[in-house]
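After the structure tokens below, expect a handful of questions from me.
Only one protein chain is missing; all other protein chains are in place.
What follows is chain A.
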Amino acid sequence: MGRSPSPGRSNYYKRRRSRSRDRDRHKVRKTSPNPSTSKHVEEEFSFTSYKRELNKIILYSSESNTVANSLDDFWVFLKKYEATLKKAGKPIVDHGPEENSDEPSTKFSKFHCINFTSSMKYMDTVYDERERRKLDKNLFQAFLNIGSIYIDFKNKEKFTKLRKLRQAQKDLPVAKYRNEIVSAVQNERVVVVAGDTGCGKSTQVPQYLHEAGFSNIACTQPRRIACVSLSKRVAYEMLTQFESKVGYQIRFEKSKTADTKICFITEGLLLRQMSSENLPNYDVIILDEVHERHLMGDFLLGVLKCLIHSRNDIKLVLMSATINIKLFEDYFSAESAAVIQVPGRLFPIELSYKPVLIDDKPKRDDRLDPQPYVQIMQLIDSKYSKDERGDLLVFMSGVQEITAICDAAQQYAEKTKNWIVLPLHSGLSLAEQDKVFDYPPERVRKCIVSTNIAETSVTIDGIRFVVDSGKVKEMSYDSTTKMQRLKEFWISKASADQRKGRAGRTGPGVCYRIYSEQQYSDMEPFSTPEVSRVPLASLLLLMSSLGVNDVRRFPFLDAPPEEAVENALLELKQHGALTSNEKLTSLGRTLSKLPVEVCLSKALVLGAVTLPPHKRDSALALAAALGIRAIYTTRAHRDFECENARQPDESDHGDPLTLLSLYCAWLREKRDTRGGRAWCRRRGIEEQRLYELTKLAAQLRSLLQDNNLMETQEPESMSSAERALRHGQMKQLKDMRRQYKQNAAKDLKNKKHLKVDSWEIVDDKSNEDDEVLDIRDIEFRMTNDAQRIQALIAGSSASSGRDLIMLKVVLCRALYPQVAVADNFNHHKSTAEQLYHTWSKPFVFLHPTSYFGKQPRVLQLTEADIQKDTPAGYETRLPLSSKHQILCYLSLLETTKPYIVNSMRMPAAQTLLLLAHSIDTNIGFTRIICDAWLLLEFPYPETGLNLLLKAVKLRQRWDALINRRLLDATPTKTVESELEKQNLPKISYEEVQHELSCDISSYMISDVSYTIKRLLPGDLKTIYQGADESHPTVEPNPFDENFECKPHEKKGGVFVTDNVVFNCVVDTNWSYSSYEEAYNIPWTCPNCELTVCLSPIERLQHKHFTCSLKEDKKIATPQTTREIKPNAKEYTCDNCKQTLYMTPVEILKHKKSCLKKSD
């Protein structure tokens, strides 16, 4: 290592010496363009020549600062700074003023104007052979001075940013009302803040209240995404973006910690917090967007209205758009709500009704005419210069209408080349939705064609023109048929005003209404609240679990239709969630804790109870798959390629199992390759939904675990090699996530630009799609390691055998009575005309995108399936077969026609006998009616009886298993429940479960021939015996020996179980003669070989109670020690005249033995 001073170095020594000797020289040096006398070196001096050494010092410094944090940026600054100095003829190396002068120097130095002093420690760096010069301490000091200038510059930048932020806050319309709002909240119980979008209430009011001293503020939002974005924004404004003072809590995630003072939370989650005993100690609850009138929001209002009476310490703030303020004011009139109105910041909007000639006569074919919309585009082109910016937003009612307008607008755009047409609706992928926020090129306008999603949910900047079709497609719900209907309506005045307002957010705008002014004045003032048009079962269950005793008297803002409430209550009773007198059952309590529809919650609970532990993931995945929005993109069912790609993973059992199978295939793709995005795109699947599915399934799993219905998984121990591998993987994933976030931050700065192409719109990004980091994949892999994915695949797949049957039975039981039977004439009809009938709604179609909608033949009987040689005497026009199938479905949806959505096929008789709520039979068990709707006829002797008996016994065992599991899971241990547990059989739970599933699956495939017929109201009038006929009771009762038979009041016959009525169905000629025949031909017991003439029910009684082989087992227990059973009654024997307390079985045995004795 050469130690000889480099030329540069010697220079500096020289200078330093001169400097310390002579102050005047110092001054001279400053004004001279070049500080050094040795010109040949110093001419091109730049600190960049020392970059390596300087960087080393900066980066090795123990504490970082602005320079170290943005080193690249600093060097850019330094170069510019040096260039400026050079231009001004000033020296680059400036040592600044005398170091040790205490006196305020009278000599000017620019460093005196800067408050900052950078004090990094000088480090003797290794002499750099190549550079041939060395950085010394003095030069470093001069360098630090530039650092100080940089830090000062950066400080000013940040300071300006802060000032701008504060100015923007101050400029918000709501800011003028700050004091008024704060003092109202301090002094009143309930405050209504009404202000339109853009007035700043959502971001500012929580901050005002926090600064006024409230320290635990909950702010609800109807949408999850709003919770996240608002919490980020408010944290930023409160300068706490790196702390957790402001947080959020949504379905799948939360950022809330103990430090959180303001929490943005979804309405649903806040409600669930109310149902748990420990409601967080909120001092203010803000309900935002109450005017949207969502189901949960309305209900929450009612709950909070009640809550503030018991909790004096909670303040309630309602925030709404300036729609229907009076409604809220009146609702809280007893609490004397204070109302504060904040005027919005709207620019003037020019309003134009029917701006172009519009043909009002409805078209014959009911098709939408896009021409008026294109004419408005022409109108804009002719009236407004292309240099004036401003985009167009068109409100249409639904996806079809949007597509029609987009197609026509696109044709126009191709001619004029100054429009970019973009659809916007919730069915689009998120990437497609995001395009509406991108910038169009100069002199080009965006034409966004949207559903009412852009009315309040999505705010797009730069809209100047609005076209309002005046229509909306809204879901309504018929609680009697349990069918949802998607129908087009005229919007409300409030909606029309909202749509218009979208034109005036960034500047003066124009609103074109396609309809007339008369139409506007005919509109309803407000839209129908959700509570009047959605299913209520989940809500009522939640209410019940929250302790609302009489849901009919709950103080709703708008009461839901009475019939809807009654039907929902009936549904809950049918599911066993409520008792007949509307008390919450333990099943109901469990169901209420699961954030999916009631029937899906039930599938989960049934799955957890019935399925073997290693297959419970299948129920979770299935419920989650049905609980999220459809996974298919709009392309999925139009594009032949997509259909083909999905085909190998379709299940001929129906849509739910196809979903499950696709999910498993996706998981395998995740396991075997990186990505999955391309896999999804090829199949027309929105990958985001599959991530949601995974998250929902995991959430449901943990809820089931919390409720002791599922075991917590012991993480399988990893070997050290595996652990090291996983560790490395996690590190890599974290790096990728960091990189992604950096890229995303950059992207945000340079927003994407749209291109106008003559054929289609290309977005810069879409081509490199696969190379871009996939953050969702990264996060998926962070939470699911290879082992977990493997376990999910193993647990979720159920493609054959007992696992598949059990999963189907579980789902079907949860969905029952949602089953449909085929119309008798389907085999003559085309695929699109296949008709089905449900209990509540006859004549429904298979949805064209559903599996059976495409493959209806799978459901039909083949010639080979039909029994040709019917038993003697039996005549029917219906096919006799053992292969009848019914459809079990998730929902009914009416669009153009009523459709069955998400259906699965099931063997008919087995399913009905196992799951029907009421089963009626004739005396010979050859004619069985399920749910007063479907008549099954079993012409072969004893086949109906045997199948029904099996079904009844299986159901009893299944119910016992469910009760046992729920009882075990209930944490509150009462004396009774403990006693009950002790009385339960000691056989292990798993053993019972295993035996049950073996028996259920063999029952489901039992081979029995029967006919199936849908009964019409006329049939029902004549098919029952009626109560006036006397019907002997069945004693003892072979269906349930502890069940006391009682007559049915209307149908006649007797109940032999809770849901089976024996001997109430009238006989036909063949059924009566087959009964007689059975009675007359001596029957031989297969066990004891006794031969007697017995009716079918007597045969059962013999087999169950009196058969000698059976009796041998029971005789061991002496009668005297036997406790009195609940169905025991006083009995006086005609023979021995003894009065005894006995059950029917015992009575029968006694009679028998008594008679024997007397013989």
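Keep this in mind: a residue touches a chain if its C-beta (ideal position, glycine included) is under 8 Å from a C-beta of that chain, and two chains touch if they have at least 3 such contacts; residues count from 1.
Here is the rule we use: contacts and distances are computed from a predicted model.
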Which of "Cysteine-rich DPF motif domain-containing protein 1", "RBR-type E3 ubiquitin transferase", "Putative RAS small monomeric GTPase Rab6" or "Replication factor C subunit 5" matches, in UniProt, the chain that is not displayed: "Cysteine-rich DPF motif domain-containing protein 1"
Among A:46, A:84 or A:119, the residue in touch with the chain that has been omitted: A:119
For chain A, the residues touching the chain missing from this view: 61-66, 68-69, 104-108, 112-121, 151, 155-156, 158-159, 161-163, 166, 239-242
